[in-house]
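What you see is the complex with one protein chain gone and the rest in place.
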Amino acid sequence: MVFFLSFVIFLIGLYCVITKKNLLKIVMGIVIMEYAVNFFLVLLGYRKAGVAPIVVEGARKANFVDPLPQAMVLTAIVISIATLAFIVAMCIRIYEKYHTFDVTEIRRLKG
Amino acid sequence: MSPLKQKEKGMTNIVKIVAKFVSPPIVLFGIYMVLHGHLTPGGGFPGGVIVASAFILLILAFGREMASQKLKLSTASTLESIGALIFLSLALIGIAAGGWFFFNFLPKGEPLRILSAGFIPLANIGIGLKVSGGIFAVFVTLIMFRITTGKGGR
Amino acid sequence: MNIIPLFIAIPLGVAFVLALMGKAKEIACDLVANGATFCLTVLSLVLLALIKDNQVLVYIMGKWLPPKGINLVLDGLSILMLIVVNTIAFFATLYSVSYMKRFTAKHRFYSLFMLMLAGMNGVVLTGDFFNLFVFLEIASIASYALVAFGVEAEELEASFKYMVMGSVASILILFSVGLLYGLTGSLNMADIGSIIQGKKNLLLSFSLVLFLAGFGLKAAIIPFHAWLPDAHPSAPAPISAMLSGVLIKALGVYTITRVFFNVFGMTLQLSWTLMILGVISMIGGGLLAIRQSDFKRLLAYSSISQIGYIMIGLGCGNYWGLLGALFHLFNHASFKALLFLNSGAVEYSTGTRKLKEMGGLSKVMPVTGTTSTIGSLSISGIPPFNGFWSKLFIIIGLVQAGHFVLTVLTILVSVLTLAYYLRVQRYAFFGTLKEKWAQIKEVPTPMCISMIVLAIICIGTGILFYPLMKAVFEPAVTVLQEGTKYSALILGG
Partner (left out) sequence: MWEIYALAILMIVGSIVAVQTRYLLSAVISLAVVGLALCVAFLYLQAPDCAITQIVVEVIALVILIRATGIEKDLSEIKGRREIFALVSVIIFIVVFAAFAFRALSLLPEFGSPVMKVAKEYIEKGLEQTGSANLVTSVLLDFRAYDTLGEATVLFTSILGAIVVLREIGRKHR
C-alpha cells in the first residue's frame, strides 16, 4: 500500500510535466518524480524493526535494513541534483532569449 | 526580494560578520564528514556539498564582487577535474596492483578505525574534492550569468 | 581481459583532462580527442579479432563476483555495438576539427563528446541494471548539452524539449529497475533473468511497459518521437551524426534488444508489439519526411523511419530478420552519419539548410555532392550499396515468418525513401547552380576525409557483406537467438 502512495507522488509529477505550461513548473514536476522514485527505492529496502546498516562497536550483527537500495538512492539523488542544476541553467538561458517561461510562446521551431 | 538580486555589495554587516564566523566551522564539519565516510553516515558527497555550501553562504552574504575576485570559478572547476581524476586513477591503480578495475588494493586495516577499509577513505576524499568544486562552480556560473537584454537580471 | 574497462576509462580520463585544457592551443585539444577516439576504434577492432567462436567474456569489477559486484559483458552484440559507436565517433571527431572552429569553447565540446562516448560504451558493455541507468544518464545529459552547444534560441528550445522527455524516460527506467529489485533482490541482468525465467505476472508486465516507454523514448519510436525532429537538426553537424547514427541505437535499440531478448525472453505479444511499433514508425517517419524542406529535418524524420525497419526486423525474430535488423543498424549508422556530415558541409559553405535555396552544389562541392549521392542511394536500398542487403534480409525474414502485409509495406516505404532522397539530390546537388553559390569552395580537408571514408564504408560493406556477416553479425545474431540462455552463460563462467 505504501508503495502505491509513492507511485501516487510519481503520477502527480507526471501530470505536472504533461499538462503545465510553465518551464519551471515542468522542472518541478521532474523533481517530484525523482523524489517519488527515491522514496520508493528506500521503502523497498526497509525491514520490520530494522536498524541502519552501520556496524558499531559491540553489536556486530544486528537486524540491518537492506543497504543496496540506499546506495542506489544516494546515486539517484546526486543524479537528480545534477540534472536540476543543468536544467535550471537551460531555463535561465531560454528566459534570456525569449523573455518568458511560457511554453506556448517558446515555439520558434515548427512541429 | 531574493537575496541574489541585491547589488554587487552583498547584504548588511550583521549577515556578513555572522557568515564570516560561521563558515569555517561548516567547512570543518564537511571535512570531518568526508574523512569519516566509512565509519558514520555521510561520506564524500554530502561532505563535499557541505564544504561548497560554506562558500556559497559567503557569496550570498558578500555579493557577486567577492565571487569574481576571491573565489574563482576556474579554481573550482580545476578542483573538480582533479577530484574526478583521483577517483579514476584509483580505479586504474587497481588494474596495476590487483589485476581488476576498481580492485581494493590497500590493506583493509582494523575495522572501525579511521585508517581502515582500504581505498575507501581516499575515494571519499576524491569525491569530496570533486563535489565541492563542482557544486560551487555551478552555483557561481548560475549567479554570475546576467540576463543582458531581459527585464530581470541586473 | 583488461582491455574491456579501457572503453570507459580512456574517454573518461580524456574528458577530465580536456576540461582542464582551457588555455591550451586548439590543435592540442584536437590531437588529444582524435587520438583517444582513434585508440578506441582500434581497440574495438582488436577485441573483434581476439574473440572467437561466440565466446562470452565477463569482466568483474573490483574482483567481486556477480551478483555481488558489477560485471561487464562482452559478447557478439556488444562487440558489434562497440565497433559502430567508436568508429562513428572517430569520424565525427575528425570532422569536428574544422567544423567546430566556428564555435567557442572547443575543449569543452570535446570533453562533452568524450563523456557521451563513455556513457554509450558503458551502456553497451554493462551487465547490471542500475549501472545501465547511470551510464544512460551520462550519455543523455552530455547529449542535451551538446544539442544546445550553439546557444541560439532554437537550439535551446529543442534541447529543453529533448531534456524533459529524456529525464522522464530515465525516471521511468529507474522505477522499473526498482520494481525488478523489489521482486528479485538483485540488480544483475543475468541473475534477474535466471530468477524470472518462465514466470509471468502482472508486475513483470508492468516493469516491461515502463522499460518499453523509457527505452522507446530514448529510441524515438513513433508515439515517443516528438523530441527527435527538433533535437537532431539543431545540434552541430558532427553531433547530429552521433545522435542519429549512434546514440538512439545504443541507448534505445540496443537496450530494448538486450532487456527483451536476454533478460525477459521474447514472447509472441512482445514481438507483435515491437513489429507494430516498428511499422508505425517506419510509415509515419517516411510520410513526415517527404514534406520537409529543411535538409537536416528531413534526415531526422528519415531516422525515425529507419529505426522502424530495425524494430520490425527484431520483432520478426527469425534468423534473417535479426540479421537484417542488426545489419541495418550498422548500415544506418554509416549512411545517416554520412548524410548528416554532408548536410553540415553544405551548411558550413552556404550557411543555409533550406533545400529550395540550394541547387547545383555538386559542381562547386564535388566531394560533398558525390558522397551524399552514395549515402542517399545506400539509404534507399539500391543494389550494390549496403542498405540494399539489410532491407533484403529483413524482407526475407518477414516472408519466412509469413507476414505478407508487412512485407508489402516495407517495400513500399523503401520506395518512399528513394523518393524523398531523390528530391534532396535534385534540389540540393543537381540542377543549375545558383549565382550566389558560384563563389563557394569545397569544405576543409578533415571534413572531406571523414565523408569520403564513410562513403567507402557504405560501398565496402555493400560489396563485402558476406565475410562481414560471418565475422561480425552472426555472433550477434547468435546472442539474440539464444535468448535467456544469457543468464546461464554469464553466471556459469
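Per-chain numbering from 1; labels A, B and C assigned in written order.
Assume a residue touches a chain if its C-beta (ideal position, glycine included) is under 8 Å from a C-beta of that chain, and two chains touch if they have at least 3 such contacts.
Keep in mind the model is a prediction, meaning the values are calculated, not measured.
For the chain that does not appear, the touching partners among the shown chains are A, B, C. When you scan C:Ala49, C:Leu202 or C:Leu268 for touch with the missing chain, the hit is C:Leu202. Listed residues B:Ala19, B:Ile95 or B:Ala137: the one in touch with the omitted chain is B:Ala137.
What subunit C contributes to its contact with the hidden chain is residues 12, 15-16, 19, 61-62, 64, 67-70, 101-105, 108-109, 111-112, 115, 118-119, 122, 130-131, 134-135, 137-138, 141-142, 144-145, 148-152, 156, 179, 182-188, 191, 201-203, 205-206, 209. Residues of subunit B in touch with the missing chain: 2, 4-5, 33, 37-46, 49-50, 52-53, 56, 60, 77, 80-81, 83-84, 87-88, 91, 101-102, 104, 108-112, 116-120, 123-124, 127, 130-131, 134-135, 137-139, 141-143, 145, 147, 150-153. Residues 1-9, 11-16, 18-22, 24-25, 27-29, 31-32, 35, 38-39, 42-48, 50-56, 60-61, 64-68, 70-71, 73-75, 77-86, 88-93, 95, 100-102, 104 of subunit A touch the missing chain (whole complex, contact as defined above).
FYI, only the chains that are shown with their structure count from here on.
A count of C-beta contacts for the chain pairs A-C and B-C puts A-C on top. The distance from the centre of subunit A to the centre of subunit B, each centre being the mean of the chain's C-alpha atoms, comes to 22 Å.
Centres computed as Cα averages put subunit B at a distance of 36 Å from subunit C. In subunit A, the residues that reach two or more other chains under the touch definition are 93. Interface residues of subunit A, counted against subunit B in their complex, comprise 52, 54-55, 57, 74, 78, 85, 88-89, 92-93, 95-96, 99. Only residues 3, 10, 14, 17, 23, 26, 30, 33-34, 37, 40-41, 44, 68-69, 72, 75-76, 79, 82-83, 86-87, 90-91, 93-94, 97-98, 106-109, 111 of subunit A touch subunit C when the two sit together in their complex. Taken together, the subunit B residues at the contact with subunit A in this complex read 40-41, 43, 45, 111-112, 138, 141-142, 145, 147-152.
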